[in-house]
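Partial view: only certain chains, each at its native spot in the assembly.
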């Protein structure tokens, strides 16, 4: 809102490659047809389409599928600013569903709002790109933890 | 916590069949291997397993997949108490991720906390059933709307 | 983020006066020293200061006080777009606390993200105005209901 979007400096110059490699290991992204379209410091854009095997009872994309994309977008936005040896862990997220997810295409963005030593707060937007133009269908706030030096990745 | 779990009286005696029919139309449930195991008034239990094509980068079930099951459990818990001609619409949900979702099996419950004329508030729990017994891996609070007499199912 | 901030048309030309009158009835605003500084369609700005009788154990403004201001900012942002005879009801809100609220002054904004017939989704920002300039201390997402024709204002 009234503060300009922050611009972030990555701690690790190889952040984009690190994000891409991790994204490729998220097998569920392929299962759901979610693509990694843009990586910038503290900002990620994913792409997604409406598919008949991903719908809820009214034929819209299931809110959980939209949330899966939003969670990855937010998590990787945070991850892009972390040190090279850190792991990322989503602690919690909250989603508001604003409109039915009809598609056919979606742009799903995640952006860092505050990057702290341990806790990073991010916001996400899922935007439908259909016949009537762009339309905001869901928003997310996600809280993400930087995990260093722990094998178990457990909080 | 200190109030006993409420017991609910369904507005529609055919609630269980209505929930089952709607669940079957959620194609994403089959895609993710989520099953409808129990239907009671204001209370739903789903089943889910860890599967390699649903994981995030560390090999755990993706938080979005767990959230998809939680959202359906909460939504159908609310839907079970609605009139026969109502549609259910999730307005928002919030998830806390407490532990990595290793599996191999999960029980995912949704329960109504407050059933109002327009707004129903629900809570969900995803419980891992593994070698070490039962373990709470995620919680959800979901706010659900009863939609009557609208074709577009849009809020 | 990537969609421009929406511009809203109020349903009631007397929206600003209606917001001001309602705000004056919120006695807690005076108790906490919160002022109504700006009213625009779908957008509210409140003012607040750090006060010793409002702090938590480390001397910062209590998160609940910041949330009280954010809730009113979001609720009135929604209310400004409602019909003249509507009542506003907050269904739920979620707050992220990004930094200690030191003050001495705060600007607290609420803004409508999606205005629906029944449900309006809003976002809020609490911005500290101190020696080091402006600093985001908390964010809110609030879901608000338009209540028409009900005396009891109960959902």
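A, B and C label the chains in the order they appear, each numbered from 1.
As a working rule, a residue touches a chain if its C-beta (ideal position, glycine included) is under 8 Å from a C-beta of that chain, and two chains touch if they have at least 3 such contacts.
The shown structure was predicted, so the numbers you read here are calculated from the model rather than taken from an experiment.
Asker: Tell me, please, the full copy count of this complex, given that what is shown in place amounts to 3 chains.
Answerer: 4
By definition in this document, only the chains that are shown with their structure count from here on.
Asker: Angle of the rotation mapping subunit A onto its copy subunit B, from a C-alpha fit, rounded to a multiple of 5 degrees, please.
Answerer: That pair's rotation angle lands at 180 degrees.
Asker: At the place where copies subunit A and subunit C touch, is the share of residue numbers found on both sides over half (same) or under half (different)?
Answerer: same
Asker: Which whole number of Å gives the spacing of the CA centres of subunit B and subunit C?
Answerer: About 31 Å, centre to centre.
Asker: Using Cα averages as centroids, what's the distance between subunit A and subunit B in whole Å?
Answerer: Whole-Å distance between the two chain centres: 22.
Asker: Averaged over CA atoms, how far is the centre of subunit A from the centre of subunit C? Could you give it in whole Å?
Answerer: 27
Asker: Residue numbers in subunit B touching 2 or more other chains?
Answerer: Where subunit B meets two or more other chains at a single residue, that happens at 91-92, 94, 154.
Asker: So in the complex, the part of subunit C that touches subunit A is made up of which residues?
Answerer: Residues in contact with subunit A: 1-3, 5, 94, 96, 98-99, 107, 109, 111, 113-114, 116, 121, 123, 125, 127, 134, 136, 139, 141, 143.
Asker: Show which residues of subunit C lie in contact with subunit B when the two form their complex.
Answerer: Subunit C reaches subunit B through residues 91-92, 94, 116-119, 121, 141, 143, 145, 154-155.
Asker: Enumerate the contact residues on subunit A facing subunit B in the complex.
Answerer: 22-23, 25-28, 30-31, 52-58, 62-65, 67-72, 87, 89-97, 99-100, 153-154
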